[in-house]
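Everything on this sheet refers to the single structure shown next.
Up next, chain A:
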Amino acid sequence: MPEELEAFYGLPREVKFCRRCVISNQRPSSTVEFKNAKGVKKETIAFDDEGICAACRYVEMKEHQIDWAEREAQLIALCEQYRSKAGHYDCVVPGSGGKDSAFTAHVLKYKYGMHPLTVTWAPHIYTDIGFRNFQRWIGAGLDNVLFTPNGKLHRLLTRLAFENLMHPFQPFIVGQRHIAPKYSALYGIPLVFYGENQAEYGNNIEENFKPTMDPKFYESDGDLAQVVLGGVPAEALISQYGVSLNELQPYLPANRDKLRATGTTVHYLGYYLKWDPQECYYYAAEHTGFGVNDERTEGSYSKYSSIDDRIDPLHYYTTWIKFGIGRATYDASQEIRNRKITREEGVALVQRYDHEFIHKYFREILDYMDISEERFWEVINAGRSPHLWTSVGGEWRLRHAVWMGEATQGRGAES
Partner candidate 1 sequence: MSVRIIPRLEIKGPTLVKGVHLEGLRVLGSPEEFARFYYEQGADELLYVDVVASLYQRNSLLEMIERTSREIFIPLAVGGGLRSIDDIRAGLRAGADKVSINTAAIRNPQLIRDAATRFGSSTIVVSIEAKQRPDGSYEAYVDAGRERTGVEVLGWAQKVAELGAGEIIITSIDREGTGRGFDLELTRRVSELVPIPVIASGGAGRITDVIEVLTAGKADAVALSSLLHYQYLALARPNGSGLESGPPMASTKGYHSSSRILPASLPELKRHLEDAGLECRVAPVGAVRE
Partner candidate 2 sequence: MSERGAPRAAIVDYGVGNLYSVRSACAAVGLLAEITGEKAAILAADAVIVPGMGAFGDAMDTLRRMDLIEPLREIAAAGTPLIGICLGMQLFMSESEEFGHHQGLGVIPGPVVRFATPHQRSEELKVPHVGWARIAPARAVSSWSEWPLQGIDSGEYMYFVHSYYAVPSEPEVVFSVSRYGDIGFCSSLKRGNVFACQFHPERSGPKGLQVYRNIADHITGHPPATVKTNA
């Protein structure tokens, strides 16, 4: 029966859940966001013959196959190669002052003796705790450039991304991903450090064995025709939405020639150090005064992850609608892999929180995008893929959930 149902976004028709964590095979891999357009078929997380997802397999390798002492030695050598002895910055670290970037920048400076310049692409709307953590991060002894994009355009692009792609975070991700390489070129600082590789969460597993980010994610030859923002080609934004080329600059990829001239390379610190988000939290709480939210985040059980942006809850709500993967699923999968919780606990958490609606900032989110509540639901409901959702008596229900039990799940998938 699921075979006959249409699957949006090019998602796999048959829904499977990893036998080790709680992620489903509907999770898309990272894409080149500035080319992300409507109807592009999504690459999704790989499951092997035993029904284990690529992210779980990679954690296995992290535990057993990778020589972390040797990797750290590589990091020390890399730092040695780039370290400035003339009083200059020698690496760019993008981030918000959340636990991961707090760890990255602080450990590079205070443990590995680098001189980082941190750069921040501002959240849509700072939360109080997010701004406080940002301030504390800088206050802990780091230089920072805070880049805040034109609010009028950013709101427009966010709305378009929501309406066209149901991916309201696309403009944010585009800006955020480009900013560090751009500052690398601007200030002539060739080394850029990201935290963990997103591949750890389920892209092609081989990506984890490269220390650097593929430049395709952040560079271009300047051809405007290749850029799509909020599902609208850049040229159409100019011709139809009255956006100027200058206004688009923050969202455009870095110029390839400038990057080559600078020698920019983007390294993942997670390649060199065995990444553990919880340990980043401990480090940040101790060294940069990072604080957690006053209460757990809607849609999940955690208090410390992705807490700096009031629009952020919408991002996870849309992934729940599009892929059946809510925020608790992301949090729990990561924690199962890193052996913080058991799968049984993860399943319970997903059942309890994944579906939770984002009441807290909902009005602000609507105001930010300047859309009505009716329009919001119109977009949301149009984005529910028939292979994932069914309407029972006017109420939307997921056809498959990790907590529905292996037995029914298996039958549903195989019949």
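These made the cut because all candidates are chains of the complex that A comes from, given by their letters.
We adopt the following convention: contacts are C-beta pairs under 8 Å (C-beta built on N, C-alpha and C of every residue); 3 or more make two chains touch, one makes a residue touch a chain; residues count from 1.
All figures in this text were calculated on a predicted structure; none of them were measured in a lab.
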Touching chain, any copy counted, for chain A within the complex - options 1 or 2: 1
Partner candidate 1, residues of chain A touching it in the complex: 63, 68-69, 72, 107, 111, 273-276, 278-279, 281-283, 285-286, 291-292, 294-296, 301-304, 338-342, 345, 348-349, 352
